[in-house]
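Take a look at the structure set out below.
Only one protein chain is missing from this complex, and each of the others stays in its spot.
Then we have chain A:
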Amino acid sequence: MDSISKKTKDSPNSTDSPESTHPSSFPDEVLEGVLSLLSFNKDRSSVSLVCKDWYNAERWTRTKVFIGNCYSVSPEIVARRFPKIRSIILKGKPRFSDFNLVPENWGADIQSWLVVFARVYPFLEELRLKRMTVSDESLEFLAASFPGFKALSLSSCDGFSTDGLKAIATHCKNLIELDIQDNGMDDFGGGWLSCFPENFASLEVLNFASLNSEVNFDALERLVTRCKSLKVLRVNKGITLEQLQRLLMRAPQLMELGTGSFQQDLTPRQCAELESAFSNCKNLHTVSGLWEANSLNLPILYPACASLVFLNLIDATLQSGELAKLLAHCPNLRRLWVQDTVEDKGLEAVGSCCPLLEELRVFPADPFDPDILHGVTESGFVAVSRGCRRLRYVLYFCRQMTNAAVATIVQNCPDFTHFRLCIINPGQPDHLTNEPMDEAFGAVVKTCTKLQRLSVSGLLTDLTFEYIGKYAKNLETLSVAFAGSSDRGMQCVLGGCSKLRKLEIRDCPFGNAALLSGLEKYESMRSLWMSACNVTMNGCRLLAREMPWLNVEVMKDEESDDSHADKVYVYRSVAGPRRDAPPFVMTL
């Protein structure tokens, strides 16, 4: 960006006016050549606003497009503006669909996009989808339509099965990446892996950890052997330790590894072989998987731990002692994901062993069982904050928290950019003082000036939202549940958080006044979700009427009364109202 502005200053004929058709001193090729170096889409958006010439130069050179809400724009509009796209990221359903708040068949089907892309972007190489509906037919169509297709990533998608994966494996001759994460898909067996042709050797990323069916190990081993550029391999829990050792011997160049089951009873010789395999992997910086890892087998990892940057223990139910022993070998860890079975003691070990830690996620091992009392508490979080001053991303599920603890935590770690605290029991107060948790989040927003993402929980009054509106000036994403006392809460946020892009609210006492206070704001946001609040159909209709560039969609629950708007989804769109909305989605 800097180099470009320097060039325009030096040039005698730099843009005189926004509508300048005056020939620029740069031939198009030069301008385009320069602009093609821009990789960040935010920069590109800024560039495209300078003048028509720049807008055109930018659109001809853009190769990657990111569409955060698939209904904000239509495939035809994208195709018209950007003729040379090779890489697309598309996100579909509202995030709360991950938690079953969006009924099935809501939409976000990739097929209509693929049809357009097949026509306009035959050289499409990458497709990364999140919360989209993808059918097997779509995957087959994809495999057939794009001969140069290289990378497919599916995260939180639904509607497809391993049959679709078969099509991808069979027909995508240039595939570099196949990344299947956390989808609502049908698993009809591991045969898809055997569909990669015997001469296929281009794979660099393969992630099938979330698939349950066993794959043919021989086919996998052969695949790994011939894909010499394989950097990321995440297998599923059907792969045993013994098999893992063979894979590691074939792929010592791996940078990211997801192991299979870590439970096997190993002979000393097998242990030694595995340790040796791990120490051979000089580039390994990320490890995940580790299903059913126990203290006998974890030491196999030690030779690789010194260079580990990201350790994902979300599938390994470790206790505090096991974690402590493991982390003692991981001084360079930057990111750690664990289950709360490690308890506060385990988190103390995190604090003492991993001073460089930047990201911590603690997931509840048994989130839906109301009888569970163990897990992590405020002490564990405080202990981490004392030792890991560079923390910037935290996701923390706990069953108790105090205002004082959070205040201490953010004092220790003022650089938080993402602070997601989930106190599991809805509306639970500070467990020592019985007060609302307002001051906790007040401390967060006051101290962490770089905060971009915040999820709040616990017993919260409007005061929390006053704080957020007043202090969280860089906040982009806010998630609220079971909180607030009145419309004022939401009004404060909408009025104060100038950079807000995504606001998702459930089960809060915010009504029409709150909804309508954001009238002008929603166009600068990606989306608003409100469910189980006090918004009525009339309020939504008013919003829709006043703001034609917004899509205001309501989903009603079966048994609620007519005037209540149970689930409201508001988003800006240049594509107009949805044409594929199912009957239960009302566009107002």
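Criterion: a contact is a pair of C-beta atoms (placed from the backbone, for glycine too) under 8 Å apart; a residue touches a chain by one contact, two chains touch by 3 or more; residues count from 1.
Heads up, the rule we're going with is that contacts and distances are computed from a predicted model.
You can't see one chain of this complex, but its UniProt record names it "Auxin-responsive protein", from the set "AP complex subunit sigma", "Regulator of G protein signaling 11", "Auxin-responsive protein" or "Chloride channel protein". If you put the hidden chain back, the residue from A:L459, A:I505 or A:L588 that touches it is A:L459.
In the complete assembly, the contact with the undisplayed chain comes from A:Q339, out of A:Q339, A:T402, A:T477 or A:N551.
Remark: the omitted chain is touched by one listed residue; of A:P83, A:P197 or A:P367 this is A:P367. Touch with the hidden chain on the side of chain A covers residues 96, 98-101, 156, 182, 184, 187, 210, 212-213, 263, 291-292, 294, 296, 314-315, 317, 319, 321, 339, 341, 363-371, 397, 422, 424-429, 459, 479, 481-482, 506-509, 531-532, 534, 557-561, 564, 566-567.
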